[in-house]
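Only a single protein chain was left out; the remaining protein chains are all shown in position.
Lettered A and B in written order, each chain numbered from 1.
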Amino acid sequence: MKKDEIEKLITLSSDLRWKIGDEFHDSLAEGIYADASEISNASVSRANEKKKFRLDSKIDSIVTSKTWGFPIMFLILALILWITIVGANYPSAMLSNLLLDNVHPFLKEVAANIGMPWWLDGFLIDGVYLAVAWVVAVMLPPMAIFFPLFTLLEDFGYLPRVAFNMDYLFKKSGAHGKQALTMSMGFGCNAAGVVATRIIDSPRERLIAIITNNFSLCNGRWPTQILIATIFIGAVVPSSFSAVASMSAVIGIAILGIFFMFLTSWALTKTVLKGEVSTFNLELPPYRPPRVLKTIYTSLIDRTLIVLWRAIVFAAPAGAVIWLISNIYIGNESIAAWTINFLDGFGFLLGLNGVILLAYIVAIPANEIVIPTILMLTVLVTGVTGGEGAGVMFELDSVNATGDLLRAGGWTLLTAVNLMLFSLLHNPCSTTIYTIYKETNSLKWTTVATILPIIMGFIVTFLVAQIWRLF
Amino acid sequence: MNYNPVNALLIFFGLVLIGYLLFRPKSGWFWIIKNNLKSNEKIIIEDVLKQLYHNENSGKEMNLHDLSNSLKFSDGTIVDVVKKMAIIDLITFNGDIIQLTSSGRDYALRIVRVHRLWEKYLAEKTGFDKTEWHDRAEKMEHKLSHEETDRLASHLGNPKYDPHGDPIPTKLGKVASLEGEFLSSLKVGTIGRIIHIEDEPDVIYKQILAEKIHIGSQIRVIENNKERVVFYAEGQEFILAPIVAANITIALLEKEESLEENMARLSSLKDNEEAEIIGISKESRGDGRRRLLDLGFVKGAKISIDLKSPLGNPIAYLIKGTSIALRKDQASKILIKKGVKHGK
Partner (left out) sequence: MENKVNSACETCPQYNAKGLKKLGVHTGNFDYVVALAGNPNTGKSTVFNALTGLRQHTGNWPGKTVVRAEGAFEYDNSKFKLVDLPGTYSLLSTSQDEEVARDFILFGKPDVTIIVVDASRLERNLNLVLQILEITDKAVLCLNLMDEAKRNNVKIDERTLARDLGIPVVPTSARFNKGIPELIQTVNEVASGKIICKPHRIKNVPKKIEDAVAKLSAEIKKQFPTIPNSRWIAFRLLEGDARIIKALKTGEFV
C-alpha cells in the first residue's frame, strides 16, 4: 500500500502550511478575485454606470423602510391568509359534498350489495375512505390557494427582504436571520421548513431553526384554526363583524406562533444552545416579475400530488385506527370511550377535554384529521345524534350544525380558544418528526423538538384555563 | 382536595419555583451537586500546576497559603493534594515556596496547550461568545487526552497563537514569547499593533470587549496619564482606564510601516459615502471570515451602502454588483479607506 507515502504527503503539507502562516486563505481568495477582475474587465462593458435598476431601489426603499417595512410584511401575511380562507370555502364545500355526501353513501351501497362483512365495510369505507376524503376536501383547497400565492411572492424576491427586515429580532434572540426564510416555508409545511434550514451555515443556529419551525402554523393546522374561530369566536360578535373577528383570531394565533418562535429561540440560546451568531450574510437578489400562470400551474400540480400521497399514506391508517378503537370493546366500553374518560381530568385542567386529547394522539400522523376525529368522538360519548355510526369520520354539512354538536359535547368559548392554542403548540406531525431526525441525525434533538412544543402547549392552555376560570 | 383555579395555579407556580431553584443556570442546586461530584483529584492537581505555572511566568512566588487563596477548593483538599504532588515529583518545596519540577512544568504546559487550543477551536469553529471561551476551555483542559489534543491541533492547522494572542505551547512543550509592551506603559505618539488581550479578570475583559477593541488593530497613542489612556485605531478614538489598558499588549511598529490614517471600519460608513476595502480584521475568524472573502469582501473592492433595514441593523452593502446584508458587528471587522470615487 501507498499508505506511508500519503502520510508523508500530509506531513509535507502541514510543514508548508506552518511556513506560510495563517494568511494562506486570504491570499488565495484575493488572488482568485484578482484574476476574476482581470477577466471580467477584458470582456464586460457597461453602457452607463447605473448601479442598480431604478425600479428595484424604489421598491426596496419602501419595503425595508423604517415606517413601512413591518406594516407591509404584516399586510401581506394578512392578505394571503384572507384570500386563502375566503377562497377555500367554496371548493371545500363542493369537494365535501361530492366525496362525503355522495360518494360515501354510494360506496356503502355497493358494499352492501356485494355482501361485504360489516367490519370490513366499516374499516375500509367508514375508516380509511373517509379519512382520505376529509383530508382532500378540507386540505386541498387552502393549499392550492396558499402555495401559489406564496410562490408568487417567493419568485418576486420578497422573502429575502423579510429576512433582512427581521434579522435584528433574530439576532436579539440568538438566532440566524435566515430563520425568517425557513419560518416562512414552515407556514406551508413544517417538514419543508426543516429541510430548508440547510441554508443556515452554522450548526447551532440551524438546530434552533429546526426546533422552532413547528411554531409556524402549517397548512394542516390552518383549517382547524379557521373552523373553530368561525364557530366560536365569530359568534361572540355581531354577525356583521364575525368574519373579521374570526379572521383576526386566526392571524393572532399565527403571530403568537412567531412570538413563541422568538421566545423559544431565545430560551434555547440562553440554556442548552449557548452561543452567539458568528456570521450572517444574505444576498438580496433583484426583483423579478413572477410568471403567474406557470407558477399557479406548477404549484397546483405539485402540491396536489403531494397532498394526495400524504393523505393516503398517513390519514388512511389513522382513519382505520379511529374506527378500530371505537369498535373494539373492553367490557361494555369501547377503547375510545375508556381512554376519553381517562383523559378527561387532565383535559379539564387544560381547559380542553378527553376527546380533544385523544384526537391529538390519533392525529399524530397528520394534523389534518383532528377536527373530524373530534367530531366523531364527541358523537360517541355524548350520544348526540347527527353523525353516523360509531367510528365514522365526517364533517357536518354546515358550520352551525358542527357548532351545535360541539356545544352539546360541553364546549365553551374557553375550549375553543384553548383548542386553537393547543393546535399551535403541540408536537409536530410524524412526517416532520421524521424529517427532523433525518436532518439532525440525533435522537436527542428530535426528542427535544417533539416534546418541547407540547410542554409549552400544556403550560399555556393550563394557565389560560385557570385565569379564565378565576373571573 | 377540590379543584379550584387558585389552588391549581399555586401548585403550578410552586413546581416552577422548585424547577428554577434546581436548574437555574450556574447556581442551580442540581448543577452544584453535579459539579461537586465531578471535581476529583486530577482536576485539582491540574489547577494547582496551572496556577504555579502562570505565577512562575509573571515572576511571582507562591506558598501554600497563596495557593489555597487563589483556588476555589477547600484548604484541606489542597493540602492533601499538594502533599501527593510532592511525592509524585510534580513540585518541590523551597522553604515555604512551592516550585514546579521540570516534569511538573511539562505537565502544566500540556494543560495550557489544551486550554489555548480549545479557545482557538471555539473561536474558529463555533459561534460561542467570546466571554464563554475561557470557562469552556477551563473545563475541556482536564478532559482531552494526548492524542485528542494532537488531533485537535492538526485539525486547526497547528496554530501558533490563541485568539487572545497568547502563544500555544507546541507538542514538545516549546512556547513562543510575547514581544510587546503593555498599552498603559506607552508614550504618546507610539505606533503599534494590538497583539494580545488578556481574558482575566473577567470584569476587565468584558470592558475591553464592550469597547469593541480588536486584536490585530494598528493603534497610535494620543494621550496617556493617570486618568486615562486614549488611542486612535481604525478611524476611531478609544478611551480606557489605565488598569484596563494594562491588559492589552502592543507590539511596536517602525514609523515607516505606520498606519493608514484614513483607515476606518465599514460599520462607520455613511449613506452615499464610497469606500474601498483594505482588509478584514484578525478579529473575524474561521468560516465567517472565509465566507466574507468568498462574497467578495477582498482588498481593493469598492463598497457603498445599499439599504438599511428598518431596525438599522443589518445593513446591505453594494459590492461587486450585488447587495449583501451584514450585521453591524461583522461590518466593524471589515476595514475600509473612505473617499474613493467608484467606477473604473
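Things worth noting here:
What we mean here is this: a residue touches a chain if its C-beta (ideal position, glycine included) is under 8 Å from a C-beta of that chain, and two chains touch if they have at least 3 such contacts.
Bear in mind that the values here come from a model prediction, so they are computed numbers and not experimental data.
Per the touch definition above, the residue from A:46, A:66, A:172 or A:270 contacting the chain not shown is A:46. Across B:157, B:242 or B:279, the residue that sits in touch with the chain not pictured is B:157. Among A:28, A:272, A:313 or A:413, the one in contact with the hidden chain is A:28. Summarising the interface, subunit B meets the missing chain with residues 154-157, 287, 290-291, 294-296, 320-322. Residues 2-3, 5-6, 8-10, 12-14, 16-17, 19-20, 24-25, 27-40, 42-48, 50, 53, 151, 154-157, 159-160, 178, 181, 195-196, 198-203, 206, 282-283, 285-288, 291, 298, 301-302 of subunit A touch the missing chain (whole complex, contact as defined above).
Keep in mind that, in the parts below, only the chains that are shown with their structure count from here on.
Per-chain CA centroids place subunit A at a distance of 41 Å from subunit B. Only residues 3, 5-6, 8-9, 12, 25, 126-129, 132, 154, 157-159, 279-280, 286-296, 298-301, 306-314, 316, 318, 321-327, 330, 343-344 of subunit B touch subunit A when the two sit together in their complex. If you check the complex, the residues on subunit A that touch subunit B are 14, 17-18, 22, 25-26, 29-30, 33, 41, 49, 51-52, 57, 60-61, 64-66, 69-70, 164-165, 167-169, 171, 177, 201-202, 204-205, 270-271, 274-284, 348-349, 462-463, 465-467, 469-470.
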